[in-house]
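Note that one protein chain is taken out, while the other chains of the complex remain in position.
Up next, chain A:
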Amino acid sequence: MTATAEPAAGSRALDEVKIGGLGSSRPRVEDARFIRGRGNYVEDVTLPGMLHMEILRSPLAHARIKSIDTSAAWAIPGVKLVLTGEMAAQRNLAWMPTLSYDTQAVLATDKVRFQGQEVACVVAEDPYIAKDACDAIVVEYEALPPIVNPEQAVAPGAPLIRDDKSGQADNIAYQWEVGDKDGTDAAFAKADVVSKLRLHYPRSHPSPIENCGAVADFNNATGKLTVYMTSQAPHIVRAAVALIAELPEHLIRIISPDVGGGFGNKVPVYPGYVCAILCSILTAKPVKWIEDNTGNLSSTGFGRDMYLDSEMALTNDGKILAVRYHATTDQGAFFADAQPTKFKIGLVHSSFACYDVPVGHITAQGMYTNKAPGGVAYRCSFRVTEAMFFQERMIQAAADDLGMDQAEFRRRNLVRDDQFPYRTPFGFLTDSGQYLKCLQIGLDAIGYDDFLVEQAEARKQGRLLGIGISTMTEPLGAGNSREYDILGIKMFDSAELRVHPTGKAVLKIGAQTQGQGHETTFAQIVTHELGIPATDIVVEHGDTDHTPFGMGTYASRSTPVAGAATAMVARKIRAKARKLAAHLLEVSEEDVEWELGRFFVRGAESRGVTIQECAMAAYSNMPDGMEPGLENNAYYDPPNLTWPFACYIATVEVDPETGVWDVLRFVGVDDCGVRINPMIVEGQIMGGLTEAYAMSNMQFQTYDADGNLVGANYMDYLLPTAWETPGFELHEVVTPSPHHPIGAKGVGECAAVGGPAAYVNAVMNALRPTGVRNIDMPLLPDRVWHAAHTGQDVSGAPPFRTE
């Protein structure tokens, strides 16, 4: 279903779905090359004379570097360069700024601050030699006590991790608050019931199937630096390199070829990229760096690792009066969140946006620990994943504390359709939605009432069945430019459209696909606006020399922002085509009407010209005084975020003897506004629900007391396979975004954001007779078993217990 109107009877408009416009589930253009093994990834890029770089990483979490002896590495035949932090410092590149206004070590000079930190790198004729030479570097460390959680970070006598920063006397990275403290306190004073919940959202990793990597090619004859890299935001990288490394921007070209998954992991500039560029400048040769799995999992941007301590003020009849919580983030060794908001803790205060909550107050604190830096990545608009998980776990706990049915409790508190635009207690303005309708579709689909009967019957036989609901809206599509920027550059996006004489078109966008299917869906937007069949449009992106400046793809922002820019540039083209049509039809422009694919004379529908005829005329028969050609560009600064809604419901059975739980059914109802390509939307939702299942069931990174990372390889960091992933039953509701040109909203993250709580709530619902309030994710069988047997909550916070 789309917002497209049915063509009127007698119309000659093209059938939009047939030509691949909005609502068409046309196959993905990208797949033709991907399934044939003809993709072109950074690893596939080979340049003449190319050298290979390998990084030496710290085995320790916290240690002072006493010495680094590289002589044995230099002595290995084929080694061209051994780079240490000391050498990088001579170029002022031992440290670099982060996107959260902190600094991060490129190569360690003074201390190592997490296991896996970059200590040195080697450039050699082949990657085997480079690895041999890394092994030959001798680093003398003096071990320091490691800190692996926020509690340790503020304990008296805790070692200072960031002794490199002047004025940093403790391990606190930031403090922040939002909301109305006094109003919230007053509301709590009036509460009948106060519901409390504490939990930890574990550290997870985006784990793209393609790790990070680059081929840096500095040409010392032309002075031009070309970098092929796995980036979700190549234009930002160009700006960053220009601003940080002080290279001239017109001589920097960033190319993101096919990118094998990003999930937020490929937004930042990591030390490996800086090293590859520096090594290419120093050797005057192309230098290839391909990160291995452990390097990716142990040093690049992770997600979550956040603690919640919450309270909700309630009336006996089930109305929420106020919420307040304290959130603590474990930032790792550097505050390197890749996020563009003005808020230290990202968009965590988007929590409770779908509920009619009068007032709230959030305090937050970020801590330095001896763990990998990062923190907002993984299919998430800057901590909305935590925000919505906290919200939905608190909602379920509150319903339980009131002794109220969890669906009914939501019904009483969800924002109603007539309340939009709705101002949330933390200042956001949600755009549109039909929350109660979505909830009801979900409840009907799962057979809510019947399940409750079945659950009660099963309990009598000692079987533990559970049902969990998660309802949420989230802010997708940064910016607007008032509130969102990166390095001061505002969060707009761009599109450039050229229609060739024969009516075929090239669309160039500033966004960057990593599997989302932009080359398919963005053509469909042009088709919707111009009636040019989608197969006649090619979409290009990812080369800063040849595409307009854009802020990249993450935070579900491509369709809300670059998609809007695409619609706007197509409208500019249509406006010019209308003038050409008037010229061809020999009538005045006011008498020309548009229907999909053609202009016609008002009152004489049969007299018309197609968009293709207009395109030819733009080059062969333009009216006097008109500039030839049919091309234009658009930069789009969104007026607001888009707010999709989702309702996810899971039913599970828990084996009380082993703690193993299985998903019986899973229903998803998504309202992401107008769906451009319904198949791709469903693919995004299924992928997100799979990742949500992973997080709730098996996937996490943790650290032992010595700071060793557990989950640094794919035997320990589990990705679910088709065997264990449950099936999903998907439903849709369409509430167009009122401020987006085609009514679309972001959807890429919804399921990964809203999904985890549905699974966890279902297991907690099954365990309700035991009195357990919370088990931290992932709900590993042993955690579930311990909780069920002791009736106690189970914490998953690090350090990880080992024997």
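The rule is simple: contacts are C-beta pairs under 8 Å (C-beta built on N, C-alpha and C of every residue); 3 or more make two chains touch, one makes a residue touch a chain; residues count from 1.
Throughout what follows, contacts and distances are computed from a predicted model.
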Completion exercise
Answer for the undisplayed chain, UniProt naming, from "Branched-chain amino acid ABC transporter permease", "Ubiquinol-cytochrome c reductase iron-sulfur subunit", "Phosphonate-transporting ATPase" or "Carbon monoxide dehydrogenase medium subunit", is "Carbon monoxide dehydrogenase medium subunit"
Fill in the blank from the handout: Among A:485, A:605, A:724 or A:793, contact with the omitted chain is made only by A:724
Exercise for the section: Give the residue, chosen from A:158, A:282, A:458 or A:660, that touches the chain omitted from the document. Expected result: A:660
Completion exercise
In the full complex, chain A touches the hidden chain through residues 54, 127-128, 130-132, 135, 292-293, 657-660, 697-698, 702, 710-711, 715-716, 718-721, 723-724, 780-782, 785-786, 800-803
